[in-house]
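These notes are about the structure you will find just below.
Note that one protein chain is taken out, while the other chains of the complex remain in position.
After this line comes subunit A, so read on.
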Amino acid sequence: MSHADTMPKPRRNVELLLLVLALSVSIGANALTSIDEQTSLDTDFWFQSSLLAVASLVFHVVLRLRAKYADPVILPLVVALNGLGLAMIHRLDAPGDDTGNNQLRWTVIAMAVAIAVIWFLKDHRVLRRFTYISLAVSALLLILPLVPGISAGEILGARVWIRLGPMTFQPGEVAKITLAIFFAGYLSSNRDLIMLAGRKIGPMQFPRFKDMGPMITAWLVSIGVLIFQRDLGSSVLFFGLFIVMIYVATSRISWVVIGLTLILGGGFVASKVFSHVALRVDSWLNAFTEEVFGRSPGGSGQIVEGLFGMASGGLVGTGLGQGRPNLVPFANSDMIIASFGEELGLIGLFAIVMMYLLLFTRGFRAALGTRDAFGKLLACGLSFAVALQCFVVIGGVTRLIPLTGLTTPFLAAGGSSLLANWIIVGLLLMISHTARGPVDTSPMQPGRTPEAQKPAAPAGGRQDRNATQTLPDAPTEAVKHL
């Protein structure tokens, strides 16, 4: 029922309990792999485990101080996923490799940034002010990898990396967030306008052509990413994000139809015109033909090896540290799902996918609960982006759809992805804090009263639409009266 009926509960103790559980899963997984690799539980292990535990508990304390009504399940879920990823990456490290420790460093940095976001932002509605700045930042982030000097060049066929001193960074991951902020800000301001007009064809109301502007822009951005960065996964992700947000903003299924038509059309043309897309599709459809299997680069060896790994895992898996996930190329990044499938089996992988499902469900809950349109759109968009990203990655690994180079959120090795996804978690926690907390009716700041206006806006929109629909009937009524 309504939040006003009962006193909202912070539920921070529940979070603490779940967090201990999540940490014991993560650290337990790490311990198992250490034992199986026949390295004793050395100081490295204890240092890594305590670092993760301390960082998680600091995060928890920050939530107690700054967002005490935040959803208590989100943080433990993410810590568990992140910790499992750390264990697997650590386990896949060949002697001398440092990917595991690097991932741990990035985890700590990412959690620190997420904490900073919560600490300094205080309220997600502030972000609405940065609607157009977000657009500019998104554009900048997407163009950076193409700028000579900053660009890290073409890595594994995609130009999505920039060089920051000794490190490489994938700005597209962060662009996912800034784009979501822009869409949320733009759509929450203009949704009434877009919703209002349109032609009705069959059961669906189609928008006016001039309201298609944002859609066309989003489509062009996606196509641009596909052509210039050669990154099919991000392209699909950006466009999916936009479709969902405009659908939520307008409640018009026609947007989804138009969007899907555009993406299918664009995808079809791209698969004909661009060899990198055609190769992806070919190695998906013909994965088990000798020519495609052996082709390098762009062959299906990676997918097929991943499938072999998952098949060998079967129902219960080989056990952590007992399988041979390192036979699969990119076992700790793009194909980490196959590594988990092999060692934890169907049951373990279902549990991981279930954690993602719970995570995005909690995000959608926050979207439902929060009272401002901007927050709803942002939470819904970010949650859907996480879900879509999981679908694209896991679907690719299991050969449901063509494999694209997206990372598995929180699990896969990669600093940019961790950073971006932890920021998303920070934002979702903040939105859930306002969603679950006591109703704050006071205006946030003078001149900016998103909440006060919001209840009126949809109602107004609905009335307007009713008015336009009843207009043609009006003369008839008038005639009757005469």
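In this text, a residue touches a chain if its C-beta (ideal position, glycine included) is under 8 Å from a C-beta of that chain, and two chains touch if they have at least 3 such contacts; residues count from 1.
One rule holds in what follows: contacts and distances are computed from a predicted model.
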Which of "Spore maturation protein A", "Penicillin-binding protein PbpA", "NADH-quinone oxidoreductase, chain G" or "ABC-type quaternary amine transporter" matches, in UniProt, the chain that is not displayed: "Penicillin-binding protein PbpA"
Of A:105, A:122, A:276 or A:324, the one touching the omitted chain in the full complex: A:324
Identified contact with the non-displayed chain, of A:175, A:310 or A:406: A:310
Residue in contact with the excluded chain [from A:12, A:128, A:176 or A:399]: A:399
Of A:110, A:160, A:237 or A:388, the one touching the omitted chain in the full complex: A:388
Touch with the omitted chain, as defined above, among A:118, A:244 or A:411: A:244
Hidden partner chain, residues of subunit A it touches: 244, 247-251, 288, 293, 304, 307-315, 324, 327, 341, 345-346, 349-350, 353, 356-357, 360-361, 364, 367-368, 373, 376, 380, 383-384, 387-388, 390-391, 394-395, 398-400, 458
